[in-house]
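A single protein chain has been removed from this complex, and every other one stays in its place.
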Amino acid sequence: MTVRPRLQARVFEVLDPDDRPAPIERALNLALSALIVLNVAGVVLGSVPAVERRFGAGLHLLELFSLGVFSVEYAGRVWTAPMKSGALPGWRGRLRWIFSVMGLIDLGVLLALALPGLGGLTAFRSLRLLKLVSILKFGRYSGSLSLIGRVLRSRREELLTTVLIVFVLVLIAATALFNLERGNKGFESIPAAMWWAIVTLTTVGYGDTYPLTGAGRAVAGFVMLLGIGIVALPAGLIASGFNEELQRRKTPGTGAPDQGHAPTP
Amino acid sequence: MTVRPRLQARVFEVLDPDDRPAPIERALNLALSALIVLNVAGVVLGSVPAVERRFGAGLHLLELFSLGVFSVEYAGRVWTAPMKSGALPGWRGRLRWIFSVMGLIDLGVLLALALPGLGGLTAFRSLRLLKLVSILKFGRYSGSLSLIGRVLRSRREELLTTVLIVFVLVLIAATALFNLERGNKGFESIPAAMWWAIVTLTTVGYGDTYPLTGAGRAVAGFVMLLGIGIVALPAGLIASGFNEELQRRKTPGTGAPDQGHAPTP
Amino acid sequence: MTVRPRLQARVFEVLDPDDRPAPIERALNLALSALIVLNVAGVVLGSVPAVERRFGAGLHLLELFSLGVFSVEYAGRVWTAPMKSGALPGWRGRLRWIFSVMGLIDLGVLLALALPGLGGLTAFRSLRLLKLVSILKFGRYSGSLSLIGRVLRSRREELLTTVLIVFVLVLIAATALFNLERGNKGFESIPAAMWWAIVTLTTVGYGDTYPLTGAGRAVAGFVMLLGIGIVALPAGLIASGFNEELQRRKTPGTGAPDQGHAPTP
Partner (left out) sequence: MTVRPRLQARVFEVLDPDDRPAPIERALNLALSALIVLNVAGVVLGSVPAVERRFGAGLHLLELFSLGVFSVEYAGRVWTAPMKSGALPGWRGRLRWIFSVMGLIDLGVLLALALPGLGGLTAFRSLRLLKLVSILKFGRYSGSLSLIGRVLRSRREELLTTVLIVFVLVLIAATALFNLERGNKGFESIPAAMWWAIVTLTTVGYGDTYPLTGAGRAVAGFVMLLGIGIVALPAGLIASGFNEELQRRKTPGTGAPDQGHAPTP
């Protein structure tokens, strides 16, 4: 660890700058971010037929240029992967990064750019959007993003449980309404009724399907009330998560680091 | 209590494993969970006419097989019911379990499987879905599920009061809009207008009915603002419930570790 | 105050029972509640033309009977009004109750029952619904209802400010969309666009009107994001209100017990 090759360390710092980046590091990262934003704009606007007809050639050039830049970036990241804090040395560290989420996203983006003719798989081409995530990680908002991430992770189990509860409720509500609204539009089968149930439980309420019978509406009203609870559960979970996180930050040395001051004897 | 029959204790442990189940217990419970999931899939997909035509026979076989397995499970649970912590001994403990919520669900599922020809009561057959609840109780998420359950129970009174308030608001809003929108679609009677009111107060907003007159819209706007409060109330209640629960967990040595612990003198 | 007439005190206790009511008090209050529920059912179901045709005569009899009972109740409440804790003695206490919210509701209900032929004012007749509020005040949920009431009152100023903010946002959003969507359905004038704005900001989203132009949709997307904040504000306010209320309950002897009541020396 002590005898790091100079160039490798330099490349690592450029690609993974610390909190106070040097001007050159900041400039390179800004340029990379700008290229990502440009690619996103290309994906979004290129999906409009009129734009594709007029600027298709330009967008293609952008893709070629991005392929070059992102390839260099990818090579650099693989090379310097062992220098991340906590990473394994040598190729084991590199392989771990290659198969990490960020590594697979970067590889996917490269493949999507390299094989554009892939059977009209425009879906594949829009994979470039995922590079946006790497922008979020830099810059002004990285602090609050990691705060939000920590809070969500601290409530991971409970949030997943909420999703499970929603899933069971969707199944039960859909089956009930399928039996009550038999034959009405949108309730022809349980999978069809599940679409209604999820749209209702999340209080989105498109209005493409809704119960028409009295009994169906009574049960649906009950489902909507449950929907309010379903919105309230994660809100309460996240609120208590933020409370905890903020108190932890403030009382690093205290014995019992919780909100309510212990009863003074 | 000291001279427990060996087999009964064994069956009980298999059906109601503690936190660190033996491999055989885990395997049996996984198999049971898989059978429940298969049944749920059968109910859901069997409701699609095309699937029913092609795989109806297979689904019927699955039902017969499940009837056998669930009967054995039910018999085992009745037999070992007195061994649950806090249960009454002998048949009194068994009867109490049979008439508990979980016991009635299991019995209903058995009857639904045993009497499939029951006058086309497919509604009855879909009762098997309720077995999903018993899956949720095992496995990874049982901890956070019981945390959520405890928080909801600690706010039970307030949440039910919120439901009552919603009900009164629905009645008043429906009556007001019925009088203002007289004759317009969806407001032909107060029960009809109640459908509009619950859809609006829960912010689902299908858009199948909405006020058309100026006065109706003014009152409806007010109802929507109340709807925001209706969403906010349970969110606030649950948030404070989680805060309390987390503080209790952190201060395990306090005197009375319940919702409002008594003031220590 | 020392020489209270026996009968007046008895009537007061019956109409306004304390936490541990005598059997006779409980029975009378239950009967009164049942009559209110019956009246509500009469208003709701009587609005359905088919029910009105078949049971109109019976509903009329119910109205006459209720007029009698509610008159006696009203007289009793006026008579015993000075016995409420903190009320002024004699007719000053009575007048204050007559012009209180509950007093005016009761008077309105009486008038609505006494003058049913009033120019087809069925709106007036449905005033009986408001008696539901007096049911909520008794019984199991009175405790949590008053807790919720206290929390909402402690955040009254902030909640009203939120309503004001919503109103200003509605005005601004409606004016912006009116100018961007000029002539499109639902945006013919600013008052028309205000209907769209309130439906959107409260995330109800009926879908009867929505922007069609690109610029209109861009601004509308921004309005929807604000709408999420508008839902989040009261949720946060009420959550902090419940936290405060629960901590107050737990630490009755602490020095500065918080916002509410001054520290009793």
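As written, the chains take the letters A, B and C, and residue 1 is the first residue of each chain.
The rule we apply is simple: a contact is a pair of C-beta atoms (placed from the backbone, for glycine too) under 8 Å apart; a residue touches a chain by one contact, two chains touch by 3 or more.
Because the structure is predicted, anything quoted here is derived from the model rather than measured.
Only one residue from A:A81, A:V166, A:L180 or A:A220 touches the chain missing from this view: A:V166. Taking the complete complex into account, A:V199 is the one of A:V78, A:L177, A:V199 or A:V219 that touches the chain left out.
Screening A:V11, A:A81 or A:L130 against the full complex identifies A:L130 as the residue touching the chain left out.
Considering the complete assembly, subunit C touches the hidden chain via residues 157-158, 160-162, 164-165, 168, 171-172, 174-175, 178-179, 188-191, 194, 200, 203-207, 210, 214, 217, 221, 224-225, 227-229, 231-233, 235-237, 239-240, 243-244, 256, 258-259. Although one chain is hidden here, its contacts on subunit A can still be listed: residues 40, 43-45, 47-49, 122-123, 126, 129-130, 132-133, 136, 140-141, 143-145, 147-148, 151, 159, 163, 166, 191, 195, 198-199, 202-208, 230-231, 234-243, 246-247, 250-254, 259, 261. Annotation for subunit B: contacts to the undisplayed chain at residues 203-207, 232, 235-236, 239.
Keep in mind that, in the parts below, only the chains that are shown with their structure count from here on.
The greatest centre-to-centre gap from subunit C, using C-alpha centroids, is found for A.
The pair B-C is the one among A-C or B-C whose contacts match those of A-B for more than half of the residue pairs. Under half of the residue numbers found at the subunit B and subunit C interface occur in both copies, marking it as a different-residue contact. Of all chains present, the one whose mean CA position sits nearest the global mean of protein CA atoms is B.
The distance from the centre of subunit A to the centre of subunit C, with each centre set as the mean of the Cα atoms, comes to 42 Å. Subunit C has its Cα centroid 30 Å from the Cα centroid of subunit B. Under the contact definition stated at the top, the residues of subunit B that touch 2 or more other chains are 191, 203-207, 231, 235-237, 239-240, 243, 261, 263.
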